[in-house]
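Heads up: the structure comes next, in structure tokens.
Here the complex is missing a single protein chain, while all its other protein chains stay put.
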Amino acid sequence: MTNVQTVPRDFGFGEDEAMLRDVAKKMLDDRLPLEKLRSLVADSPQPIYEAGERTQWDPDLWSEIVALGWTGLAIGEAQGGSDISLAGIAGMLEEVGKHALPSPLIPTLSASLVLRAAGGKNSNQIMARIAAGATASLALTDERGSWEPNDVPLTGTEDGNVIVLNGTARFVQDAFKADILIASARLGDEIILCAVDIDASGLSLDADHIHDLSRDQASAHFSGVRVEADSLVSREGALVLHAAWPGLLVLVSADLCGASEWLLQTTVEYAKERVQFDRPIGFFQAVKHPLVDAMVEIDRARSLLYNACAEIDAGTQDSERAARMAKSAASDAAAFISDRSVQLHGGIGFTWEYGIHIYFKRNLHNQTLLGDGVYQRKKLADIMIGPIGASQNEMG
Amino acid sequence: MTNVQTVPRDFGFGEDEAMLRDVAKKMLDDRLPLEKLRSLVADSPQPIYEAGERTQWDPDLWSEIVALGWTGLAIGEAQGGSDISLAGIAGMLEEVGKHALPSPLIPTLSASLVLRAAGGKNSNQIMARIAAGATASLALTDERGSWEPNDVPLTGTEDGNVIVLNGTARFVQDAFKADILIASARLGDEIILCAVDIDASGLSLDADHIHDLSRDQASAHFSGVRVEADSLVSREGALVLHAAWPGLLVLVSADLCGASEWLLQTTVEYAKERVQFDRPIGFFQAVKHPLVDAMVEIDRARSLLYNACAEIDAGTQDSERAARMAKSAASDAAAFISDRSVQLHGGIGFTWEYGIHIYFKRNLHNQTLLGDGVYQRKKLADIMIGPIGASQNEMG
Amino acid sequence: MAGRDLTQEQTEYRDYVRAWLLENAPPPPPERLPITPIEVMTVGQRDYLQTWQRKCYDAGLVGADYPTAYGGQGHKGFQSIANREMNRAGVPFLINIVGLSMAAPTILQHGTEAQKQKFIPGCLSGEEIWCQGFSEPTAGSDLANQSTSAVREGDDWIVNGHKVWTSLGHFAKWMILVTRTSKDHKYEGLTYFLCPIEGHSGVSVRPLVKITGETGFNEVFFDNVRIPDAYRLDDVGKGWTVAMTTLLSERGAAEGAGSGGGEGAGAIPKLIELARNTLRFGMLAADEPVTRDAIVQRAIVGEGIRQNARRARVQSLCSHPMRLPLQQKLSGSEYQQDNARLGVEIAGAHSTLYKLDPRAPHAGHWPLAYLNSYGNTIAAGTNEIQRNILGERVLGLPKSK
Partner (left out) sequence: MAGRDLTQEQTEYRDYVRAWLLENAPPPPPERLPITPIEVMTVGQRDYLQTWQRKCYDAGLVGADYPTAYGGQGHKGFQSIANREMNRAGVPFLINIVGLSMAAPTILQHGTEAQKQKFIPGCLSGEEIWCQGFSEPTAGSDLANQSTSAVREGDDWIVNGHKVWTSLGHFAKWMILVTRTSKDHKYEGLTYFLCPIEGHSGVSVRPLVKITGETGFNEVFFDNVRIPDAYRLDDVGKGWTVAMTTLLSERGAAEGAGSGGGEGAGAIPKLIELARNTLRFGMLAADEPVTRDAIVQRAIVGEGIRQNARRARVQSLCSHPMRLPLQQKLSGSEYQQDNARLGVEIAGAHSTLYKLDPRAPHAGHWPLAYLNSYGNTIAAGTNEIQRNILGERVLGLPKSK
């Protein structure tokens, strides 16, 4: 994914990509219909919101997903992956979003992208484990919830050729479903990336109590975790993360686009059936026009998403701009359709029984993950207009 | 208007204020109906937009306005004014806005507020002239169009007890209708305010070609204009302007509220009559709901307007906050109803013949005058949240 | 900003209320209180809030303008003062919101002397909690589309049907109930009752769970429920007219019998506090200009709403008597929703945390307030309906239905 090639006009979304997407759709339609999803994650609010338990997920379904090779999609064939384009992965993840699938898929794909950007023997070995079915997640975020790759959560110290990690990584996605954490730490004036097995001694997880019912999130406490040389992924963490970042943004954006399209279609169907004032409410422009505006926003986000995939797949200079545009548009489109779908469903949309809220909360979580629209636009302004102050000289 | 008193719950809008407003309404309904306004300022675009002439106004009507004493409303009785509350002036100016009256009224009232804030013998003499019918305008803005009172356009130098002014004041409102300019200049490290007769030697006006058809705007070039001691309004210009500024914001906000209410009602009437798809278009929520949203915005702006008047009339510390809120809300409400009134009128709203554009352009001009919503909110953030950087210490 | 040009009497009352609220600030609640009365879930919350309302009532802070014959104080222009002071003092809200803002004003206008004496005192004191029986599964926004039936049988009426969206139903002794007494006319076929709920035979209340996982509103099923004709409010077939009185009271056309308290008032200071303690984009959110602009936008709307309420009492500044009052529900509910949404955005990654999480900013207030805000933009006539009402009644545009 790193060698520059021409960017295909069709985003590189060809037959293979379409087939992967269609397989994903069929499989998730069969195995995770809305009824199943609700009984799985939203049977009753009590365990999660009162007893503070973690939400359920379906390990059997996950085994099938692993068997289908989805965890190896972003991994080279040499490591046992299928090395499909990011455009193909995005297509599959839109279906994942449409089904609000609880799983470590996106964190594992995210870890793969970081490992792939790092390259080298150690990364390849870890990628081989992932391709073989191991799950992973990223531990890159500090307590402030900063999305700057340079704000690393951990500190490392060298002890011979072992590196000792201390500190706490926050907001680790689906940590309780992960076998491996890819963590960033400051070592002297370097930023390093390490792979740590979840059962490593000195590593403990602390579950966050979150709104989203379709994932878990945790703080990962590192106290004297010893990292052997063969688990050191990179000593150039800043470069690696910068290279991988556009891909991470795209994975979340794809999920947002899928979940948002599901909310749109579900609300449209409701608007066709629900009768008020002797007409289906979809007759009324107060319902129809917001749904059209939501569609327009979702479509621009999807188009920006596949453009970003194509730029990243081609390894162009434009990848970061394209990916941040996609995340900004996807986050804002999701916020709008989430809002309208609850509002336009009226009373029933406000009830727990009706599944809307599962998607609403998944979107709300993904909107903020890796930075919301305002944050992406701030970074885009630096790229497109130049850093603040850079224009001074131009004032005639 | 400067001595602190309690702020009346009814904004100080009592019978006198209501009567003034009603008189203004009746008089302008009679003397400046839409037909008259259109033939006056928008008979043909050619003279203004091609030949570059200034738009017409009605000096006879102006004489009546002077006779009614409107130019002396903000002036104390000792100077021959009627010293009415700003709330009363705002009520009258809403009617002025509803009729898009082309006149030097607002610039003259603005000058009065500045003179009143300055106080002193010289100011009182000039206010007496204004109360007797002289018109005035403010020359406080530099080429950058900065709305910071400290960014003065002119420089002064002392020559005995004469002050010599040089420089160019930009964006002087209705300069060609003014007898007196109140100009700000930097003299050493002071900011001074001077009154200059429009025919003073060394002062020349240069008309701006503007979109707004209901006013003129000019650059005032000062080359060696000599200001006698009795025309020096203040040597503490910064303080005076700061004290007067909330009042200036309120005057423009009142005009915006009035013009916006006219646009709302005019568009509502059109929506009741215009039939499409066998129904008056006001039946359709795509027309009805934006008009409701416009009404809601206009009402909040009006309420903030009268609150600002009451705070200023009572001379409270809260005056600037209240006035900037009013200008921000009035500017944004005006932008929205101007937009919707052209759009919802459809083809006819886009034509020159149909008067909407006169109000659209007057609003567009007033929205930016003294700073648009974004600018007011920037100043408000400094007041309400504190200057950028001030919160650092609070971070636990 | 309070206490402007009050009469001597009103000024004394204001000073009395202030002093009383200072001396009688209630103890901390046994458990976290919800943001509004319609989210009251537990008996503990109810008892605490009912005790507080009773205390305010005994002190003359509730029902101040109601006739003494019905348990009020018989004053004029006192209640709005008490409401403002309770808001300023940030004391808990009054739990009997349906009784105070809907039942009492409606009974006062449409009730018989006997009904006024029987029902209003309990509304004011909060001893008798009320709920609202307007919404049905097929009649959410379309109030006139009621199918819950009431059939006359001697001196009684037999009610069968199903109401939803019934806030406080699980604690209510009474319900204001709209029923269909004739299928022949959509509007004239409605009749309005004051219906016993708690322990009344044939009535079953089932709590509904909200998207937050909290309860607080209910479904109520009527299975041959018997209501004496003495509990019918106004004439048979007048239900629509009476219901309009109820909704207009609720939408703030009247100051109501008492309101105030709760968190609503302090949204902006709370947002600023959040911004001062949250890092956003490598700086304090309070220093980040886009965030600052957004907070000030909210503050301007909030101040505008407050000043609307003030201007609504200045007749010469109101072109149409209902123009401002009918905006209250629309503006207020969207104001709260937009505030909460902004809080979620500012909190960033921390907005993912539920109130159980010790690291959740403001004890998890923002995402919870955001989710709950839809209760207010949907209930009592969705905001889409509010816009129709304003367009039709105030602007005079043709009906959209």
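Order of writing sets the labels: A, B and C. Residues in every chain begin at 1.
As a convention for this text, a contact is a pair of C-beta atoms (placed from the backbone, for glycine too) under 8 Å apart; a residue touches a chain by one contact, two chains touch by 3 or more.
Quantities reported herein were computed from a predicted structural model and do not represent experimental measurements.
Contact with the omitted chain, checked across A:F11, A:F171 or A:Y354, is made by A:F11.
Across A:V162, A:A229 or A:V292, the single residue that touches the chain missing here is A:V292. Note on the undisplayed chain: of the listed residues A:T135, A:S234, A:S328 or A:T368, the one touching it is A:S328.
By the touch definition given at the top, chain B reaches the unshown chain through residues 45-46, 48-50, 52, 141, 144-148, 151, 170-171, 208-212, 217, 275-278, 284, 286-287, 335, 339, 342-343, 346-347, 349-353, 356-357, 360, 364-365, 368-369, 372, 374-375, 378.
Although one chain is not displayed, chain A still touches it through residues 6-11, 13, 17-18, 21, 91, 268, 271-272, 279-280, 282-285, 287-289, 291-293, 295-296, 299-304, 306-307, 318, 325, 328-329, 374, 377-378, 380-381, 384-386, 388-389, 391-392, 394-396. Residue-level contact of chain C with the missing chain is found at 288-290, 293.
In this text, only the chains that are shown with their structure count from here on.
Separation between the centroids of chain A and chain C, computed from CA atoms only, is 40 Å. Chain A and chain B have centres, each the mean of its CA atoms, that are 51 Å apart.
For chain C, the set of residues touching two or more other chains reads 279, 384, 387-388, 400. Touching of two or more other chains is recorded for residues 284-285, 289 of chain B.
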